[in-house]
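Below you'll find the structure, written out as structure tokens, and then a few comments.
Note that this complex is displayed minus one protein chain, with the remaining chains in position.
For reference, chains read A and B in written order, and residue numbers begin at 1 within each chain.
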Amino acid sequence: MTEHNQQTNPNIYKPATMKIVARHDEAPGVKTLRLEFQNQLDHEMFKETYRTGMFGLYGVYGEGESTFCVASPETRKDYIECTFRQSGRVTSALANADIGDLITFRGPYGNRFPIEEFHGKNLLFISGGIALPPTRSVIWSCLDQREKFGKVTIVYGARTVADLVYKHELEDWQERSDVELVLTVDPGGESPDWKHRVGFVPTILEEAAPSPDNCIAVLCGPPIMIKFTLIALKKLGFDETNVYTTLENRMKCGVGKCGRCNVGSVYVCKEGPVFTAAEVSNMPAADL
Amino acid sequence: MSIEEQYRTRAKELLSGGAVKMVIGYAKGTAGNRRRPVFISSPDEVDRLVLDEACIANLSGYLVSEGLLSDEKRVAVFLRPEGIRAINILAAESQLDSEQIVIFGFDVSGNEVKALKGIHVEEFTEVIEAIKESAPETTNEELLEKIEKMSPQERFSFWQEEFAKCIKCYACRQACPMCYCRRCIVDSNQPQWVNTSSHSLGNFEWNIVRAFHLAGRCVECGNCDRACPVNIPLRLINRKMAQEVLGAFDHFAGMSRTQEPVLASFKKDDSETFIL
Partner (left out) sequence: MTKILLSDKLDNCVQRWKSAGITVIGPVQRANISTYAAVEHASEFDLGIVLTDRSIKELFFPQTEPMLRYTIKKDAIDTDEFMPPAGPRIIFGGRPCDASGMAIDDPLFGWDYKDEYWFKRRNESVIVSIACAKADEFCMCTSLNLSPDSSKGSDVLLRPLENGKGWQVEELTERGREAFTTIADFLQESSDKVAPLAEVEKKFDLETCVDWLQKPENFESRFWKEISMRCIGCASCTYLCPTCHCFDIQDEGDTYSGFRRKNWDSCSFALFTMHTSGHNPRSTQSARWRQRIMHKFNYFPGKFSANSCSGCGRCTRQCPVDMGITETLQEISKLMQ
């Protein structure tokens, strides 16, 4: 995969140019952008190399680059979607960009969710707040090939109703008969007409009590949610090798050279961002 | 009893009695006459402390390291007069409570180390006033004179060559007791006030900005100069700024805990020659 990358562009730091073709306000401060490649070769390379789980460096010339996952699934490679919270210099520039503006994309980098290993299994997706995007990429990769998987359960929660992202897709998943969606907001975050659950994700997960038999769990969320959800999953009988998560760390180069993203001996940009919970528990917690 | 032995005894007393939780001093370094900062918390370790003419570094910067003084216990520290001035400035700028600082004062003339009497920073006012009056020489006086004789063009070329060496390691900033900002101006990126690249512009920007931020605050301890791994004569810039500030505002940094920072206060008789 990297060979191909080098052939089209020997300069590994040169990004591809992307045009913003759609933008959507997901939640206060959170936006999704849909991007299309402006260069045929860059697009071919992406189609050949992108697998769900990989990330990219999205940038604006003059501001810099920022790292997020690719939120669109490996089954839909005509465009790239990314979802981010406006929080610093680059994300502010991206948030203020208009449809038709050109931004940069470097990637896709990192490892992937081993989706083929999930064939024939039940899937449990657990996510919180702004961490739904990487999970969503896996969800659609699976729903786009629905027949290959068993039961699909999605447990998703946010602090408040307004903070839920991909609200339209949540409605889609709600309506599908082949998906069980458990939606929740934190206590105090519900609106007067909220019809779904109220409670923290780990608590709601325990209540839903999905069976660990023949089941893969994909878990993405803020560190505190991950910590308690792992405890809940363990209680439910899930083995750490069947629980997948993604790690985020500050990145710059994305290709294992700038020395920034390692957690202990593991480089998140090269050996991640997808890890099993077993792999994460072997990393020095103090470096996370 | 040599001053080294005197101070070791004093350190032992203060630590065993619990009067201070730590003594920051000098210990023997890797080689020759190198001395390194040492942090003694146990009375059994006081023999690691050394005190001689090679003890040059200004240790006051460690007093503002994160969390050191937040438990309100006292810390003892070996300081030369510049270091004592630094305590005054840090106290005046609300970075530490000078009541928590127990000073082991000393000065060096020639090869002789002599003790400076006093415990709290107020007791050293006379020493500091004497320094202000006598305007002591710094190292590199020759180079300073050479630069003073240069035309502005020549000075610019001189500094351009020197700054070309800068690698933006920020050793000067980290070694300086007055550079305590949690987020230095170079760390700001909205906007990026000072370029981080070490090209000509980035280097000039950094060094000049730092010199300005130190105007009226530098105690001329030379930590920056010694720390610089590429031998840029940084103390000359700061010395020049200190001279200018002294001339324009009669301000000598570090006179007392209540001295107002020169660039943050206004007096009616301040020179206004820069306003055309």
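Just so we're on the same page, a contact is a pair of C-beta atoms (placed from the backbone, for glycine too) under 8 Å apart; a residue touches a chain by one contact, two chains touch by 3 or more.
Since this is a predicted model, take the numbers as computed values, not measurements.
Counted over the whole complex, the shown chains touched by the missing one are A, B. Within the whole complex, the absent chain has one touching residue among B:Ala19, B:Met150 or B:Ile167, and that is B:Ile167. From the options B:Asp187, B:Glu244 or B:Asp270, the residue with contact to the unseen chain in the full assembly is B:Asp187. In the full complex, chain A touches the omitted chain through residues 2, 5-6, 10-14, 17, 38, 59, 61-65, 87-88, 91, 102, 104, 223, 248-250, 252-253, 255-260, 262-265, 270, 284, 286-288. Residues 29-32, 34-39, 57, 61-62, 161-162, 164-165, 167-171, 173-175, 183, 187, 192, 195-199, 202, 223, 226-227, 229-231, 233 are the ones on chain B that touch the missing chain.
In this section, only the chains that are shown with their structure count from here on.
Residues 64, 88-89, 92 of chain A are the ones touching chain B in the complex.
Against chain A, the residues of chain B that register as touching in their complex are 189-190.
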